[in-house]
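Apart from one protein chain that is not included, each protein chain of the complex appears where it belongs.
Our next item is chain A:
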Amino acid sequence: MASLGGSSSSSTEYIVRVPKNTSKKYSIMAFNSGDKVNCSSWTQARMERDMSNRRMYGVEETEGAAGSEFGKKQREEARRKKFGIVTREFKVEDQPWILKVNGKAGKRFKGTKKGGITENASYYIFTQCPDGAFEAFPVNGWYNFVPQAKHRTLTAEEAEEEWGRRNKVVNHFSIMLQRRLREQERGPDDDDEEGEKGGKKKKKKGGRGGDLRIHDLEDDLELSSDESDSSGGEDGDSKPKKKEGDVKGKGKKKKKKKRGSDSEANEDSDDGDFEGLEVDYMSDESSSEEEVGEEKAKSNKEAVPKGIDEASESEEESEEEKQNEEEGKEEEEEEEGKKTPVQTKKKRDSSGESDTSEDSDIDGEAASALFMKKRTPPKRGGGRGSGGSSRTGSRPGTPSIDSASTSNTLRAAASKLEQGKRQVVGGSSESPAAKRLKMESSSTAVTTQSPAPSGKSTPQPPSGKSTPSSSDVQLTEEAVRRYLIRKPMTTKDLLKKFQTKRTGLSSEQTVNVLAQILKRLNPERKNVNDKMHFYLTE
């Protein structure tokens, strides 16, 4: 090594050697800088060739007597030669690498060989030796390493399928969940089981979902004290998977999705997203699926009357119904991968369209309910526990526990709708639903008729429910009392509950009546977020 001193520059010379006898073959392991790979942080690494491309052509058929011909191999080879079919040799050095870092739980990489690097120029690795000289080693191969996804991905067919539904389902969690379910079920390989599992899952989810309230009209309500974020607003994709405990907090729960990536989907769905939805009336297939699922979920439901009762009962619980049904709908949709018209419509409705739209929707929904009924009578008849208020856009403020399965909710809602419509048309006085549509007082009676067999346990006895799912809402002291017991509300919130279109009163009247009621009730006050909230304690 010769060192020459210079005025402002210093130069050093190093000897370069190309070792001759090296048995080591040098290769490049290239990572994308975006992957932020830091090799020095690795504690342990294993690498091997990926032999999955090796196909042993010779041994393609059974090596047994059965089905084989004499001389088949030779004939096949001759044939291939004749047609000039050249199969590429399987070279081990050209196969990709599989690199596993930090053991089973660590990262995985696949390194594919990059072609053509030694064609026109050679790459050499220059390393400095302890004696200061450089040693140059030729590079044998260049491998680009990419990280391998550990999470499940959809296959091409599944992806295409989901793409078609992208306007309807905005929740990736559901997609993967469905897929997982499907795979699970393919094990037992039974459609019934599938439905059952779906149903059970629904139930479970319903139960858990019951704790989470989704508010339809989160936007409209502008509930001051609540985290008005995702939950209510994005009804379309409410996926309340985590139990968030307390009753009071219902509806204010954030929709937590198991997958973090889904959080983006949340924001996408707004109230009006599903307005233009085209809904197909599903084939029997889906119906039967749902049927099965529902039957399981229902666990000893009787036919229509029960359903109606339950439906009525469920109507009492506005919030839970709505939410459960939403959830149920979501889950049903996802789990069964199909939509039914009513469900979709319900979803649409409950997905937060304002109350005003509800009235106009009644006919539509009832009609669809009728359709549904034709298609799947048992399903509808089954009366869901608390699915009643499919169309309640208007009861977000009062969460209530509904541990019944969400499917129950949906079913009940649908059946109730049907009943309601039917009753309206038929004019039979028997159906409580019809009456309930108009008057709330009957709801109590109805409730008593129907113990919640479907497992729906509504802690609050439905009393004087103010808003039956279909139309009218009565502004009574009972109703207000109920709301205030459940959670503190501002006057604005209360007003929202008794919207004029529903109660049939003018806004002035509403204000007056509400004021009177409040005077009578004399609720306690508390200040939350600079706003005066009223509440009652039982």
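In this section, contacts are C-beta pairs under 8 Å (C-beta built on N, C-alpha and C of every residue); 3 or more make two chains touch, one makes a residue touch a chain; residues count from 1.
Basically, contacts and distances are computed from a predicted model.
*Asks:* Looking at UniProt, which of "Potassium voltage-gated channel interacting protein 2", "Integrator complex subunit 9", "Mitochondrial ribosomal protein S22" or "General transcription factor IIF subunit 2" names the chain we cannot see?
*Replies:* Choosing among "Potassium voltage-gated channel interacting protein 2", "Integrator complex subunit 9", "Mitochondrial ribosomal protein S22" or "General transcription factor IIF subunit 2", the correct UniProt name is "General transcription factor IIF subunit 2".
*Asks:* Among A:40, A:87 or A:537, exactly one should touch the missing chain; which is it?
*Replies:* The one listed residue touching the chain not shown is A:40.
*Asks:* Identify the residues of chain A touching the omitted chain, counting contacts across the whole complex.
*Replies:* The list for chain A reads 6, 8-20, 23-33, 35, 37-40, 42, 44-52, 54-56, 59-72, 98-100, 120-127, 134, 136, 138-139.
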